[in-house]
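Okay, handing you the structure first.
Note that one protein chain of the assembly has been removed; the remaining protein chains are unaltered in position.
We just call them A and B in the order they show up, numbering each chain from 1.
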Amino acid sequence: MTQEIRVTNYPEVLTDRPTHYCPGCHHGTAHRLVAEAITDLGLVDNTILIGSIGCSVFIYNYLTLDAIESPHGRAPAVATGVKRARPDKIVFTYQGDGDLASIGMAEIMHCANRGENITTIFVNNTVYGMTGGQMAPTTLVGQKTTTCPGGRCRENEGMPIRMTEIIASLGGVAFAERVAVNNVKNIMKAKKAVAKAFEYQTKEIGFSFVEILATCPTNWRMTPLQANKRIETEMIPYFPLGNYKDVLAKEEK
Amino acid sequence: MSIYQDAIIAGFGGQGVMLIGNLLAYAGMDAGLNVTYIPVYGPEMRGGTANCTVVVSDDVIGSPIIRSPVSLIIMNGPSLDKFQSRLQDGGTLILNSSLIDPAKTEKDRVKVYAVPVNEIADGLGNTRMANMVAIGAYVQATGVLPVKQVQDSLTSVISEHYSHMIPKNAAAIQAGADYVIANGRYV
Partner (left out) sequence: MSTPKRIFVKGNEAISRGALAAGMKCFFGYPITPQNDIPEFLSSALVEAGGEFVQAESEVAAANMLMGAAACGIRAMTSSSSPGMSLKQEAISYMAGSEIPGVIVNVSRGGPGLGDIGPSQGDYFQAVKGGGHGDYKLLVLAPGTVQEAYDLTMKAFDLAFKYRNPVLVLADAIIGQMKEPVVPRVPENRDPEEGQDWGLQGAKGRDPRLIKSLFLDDGALADQNLKLQAKYKAMQAEVDQELFLTEDAELIVVAFGSIGRIAKSTIRKLRAQGHKVGLVRPITLFPFPSEVLLDLAKQGKRFLTIEHNMGQMVEDVRLAIRTVADSAFHAQLPGNLPTPDDFEEPILKALEG
């Protein structure tokens, strides 16, 4: 007979329920980082979640927050409306790469540029997951997907978009960092970045953005371990980790 | 007796036709009547000509847009070409005779008042008040409202910053009315 021993507790805002995400998917880790940040900063009662379209559309099943579902790509616009209506609340969007960097490019750029006091968690796994693994704006050159079966070709489909670098260049942005959650060390860094993004929102100093490089073992046709490895060997070289903007750090110098 | 008057006011951009359209409408409203005012807008405005339509009535106003108006205030030649044929038989035409030869008017079909509004305004010290002379002539010729009512409503269309101009504009309105009294119709 086996005995279950709980070695860690759930953050207050995270629900205890079976996940609908695939084995090895990083959404669960990303959800937890968000939950920890909101809990640790004491923001649970005060936060409104803006969901998006993609596998993470069900994020509201995992976080006990007031939440609204947005049309595909429009989460930053919906978040703008929510924040303007309730400026005293913490408002964040949680979006994938197809949602944010393709169909929602206009909304994320202008939301960031206006310096809306919201936080965006951008989960980049280089494919459209929910619809079955089609090419995304962040699909790497040579990566095979269901709509670029021969591999993404630079001449035909262009280069993958590096969002954090673009976001960091906009005037209204207070914080922009790219992180990964493929190992403990990276997870600890990611946790700090997510916490900082929410903390900056409480300071009302502008838009905060965290890009999380994430796996999609199912659509990458990989085992979870292989997928984790791919983050290190293929994604990070093209999407370098690190902080790209931190307005408070600059002031300290 | 029921009151109904409509007018198309037309001229070059800059002649102040929208301003006197608004003035006429305000005067009607201040007199307790129903009024509508509709301007042309958008690209048409950028072509250099401007016009607006004003309806004044003691009854509920149906259409704010009039194809065949009872009156016209015509400030330039192109506007006469465009609108004269649409004026109702026996309608009133206030013509800027400073810029347009009154011989071009259908004086036997409609009542023409040829008023040298530019010269009259010049005489009062400011050509730009030609529009006020024209509206004064119109109000006198049609009797739609007392001249004083229109003068009193100047405060509604001239911003406070330019309020020192109100007496001069009132005088221009009076001058237009006086010209019609003194000279009558163009025949």
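Rule of thumb we're sticking to: contacts are C-beta pairs under 8 Å (C-beta built on N, C-alpha and C of every residue); 3 or more make two chains touch, one makes a residue touch a chain.
Being a predicted model, the structure only gives us computed values, none of them experimental.
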Contacting the left-out chain: of B:20, B:66 or B:80, that is B:66
From A:48, A:190 or A:210, residue that would touch the chain that is not displayed = A:48
Residue numbers in chain B that touch the chain omitted from display | 22, 25-26, 29, 32, 34-39, 41-43, 60-68, 156
In the complete complex, which positions of chain A touch the hidden chain?
-> 44-48, 50-51, 57, 60, 64-71, 74, 77-86, 89-90, 106-107, 109-110, 114
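In this section, only the chains that are shown with their structure count from here on.
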Mind checking the centre-to-centre distance between chain A and chain B? Centres are C-alpha means, answer in whole Å.
-> 64
